[in-house]
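Only one protein chain is missing from this complex, and each of the others stays in its spot.
Here is subunit A:
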């Protein structure tokens, strides 16, 4: 009798442990995908901010002319510049709140085609914008607004004395690049084809941030990232420019979306990005003008 109870309670505790474990694994793995996390948390915050906006609009509807939220889905590499330009836009349009969802461009396309509410999409490459236009979620023609090229990053002070792209094949170097499936990796592949230099990376990361992080933490000696990532990292890495990079230019297109709830604001936001104010901020971060 007591043994029955003993064994059933043992099973119960194991089952409880299993349930707890699976629960926590679920939480953990949702936090591990950097792209998804950004998307999830940002969309959650956009939800709450739109709620608060609508709340305040009913409260102050007699004083404020209008209150609206513009939702911009933008590539992760645009986070610093677009956040700044979003504040500029809010200053120019009182009562308007700009909320951002920064993630990998392919994640954003997936979310938009799955029906995520967004007004504007800014992609880090033409390929992902084409996916969006093919899915008929883009209103009008996308506009190219910036471009980016690759650079070598090394640990601060370039201790391994890397001077050019061909140096990356040195056998004592641990080089990290993006996987060919993501935009920075396909650019890397093109540079390899152009130069005839084949790299033997120790890792092919799924995002440019992961490449930068491996160099910043000293795991890797060198990596290939965008010029803007290198300048964003400040003195945590040293950038080594190489002439062959200029032949492989990654173009950033922006477009309003067919399901936009704020089509007029979307158009004005795109004008800000492509206008002198936007271009100045982008240039300051290391972006080059669209070709």
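Throughout what follows, contacts are C-beta pairs under 8 Å (C-beta built on N, C-alpha and C of every residue); 3 or more make two chains touch, one makes a residue touch a chain; residues count from 1.
The rule we apply is simple: contacts and distances are computed from a predicted model.
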**Asked** Going by UniProt, what is the name of the one chain that was not included in the view, given "Chaperone modulator CbpM", "Betaine-aldehyde dehydrogenase", "NADH-quinone oxidoreductase subunit K" or "Molybdenum transport system permease"?
**Response** "Molybdenum transport system permease"
**Request:** Looking beyond the chains shown, say which of A:88, A:130, A:147 or A:206 touches the absent one.
**Result:** A:206
**Asked** Just one of A:92, A:163, A:181 or A:194 touches the chain that is missing; which is it?
**Response** A:181
**Residues belonging to subunit A that touch the chain removed from view** = 3-11, 13-14, 16-18, 20-21, 24-25, 27-29, 31-34, 104, 106, 110, 174, 176, 179, 181-182, 201-206, 210, 213-214, 217-220
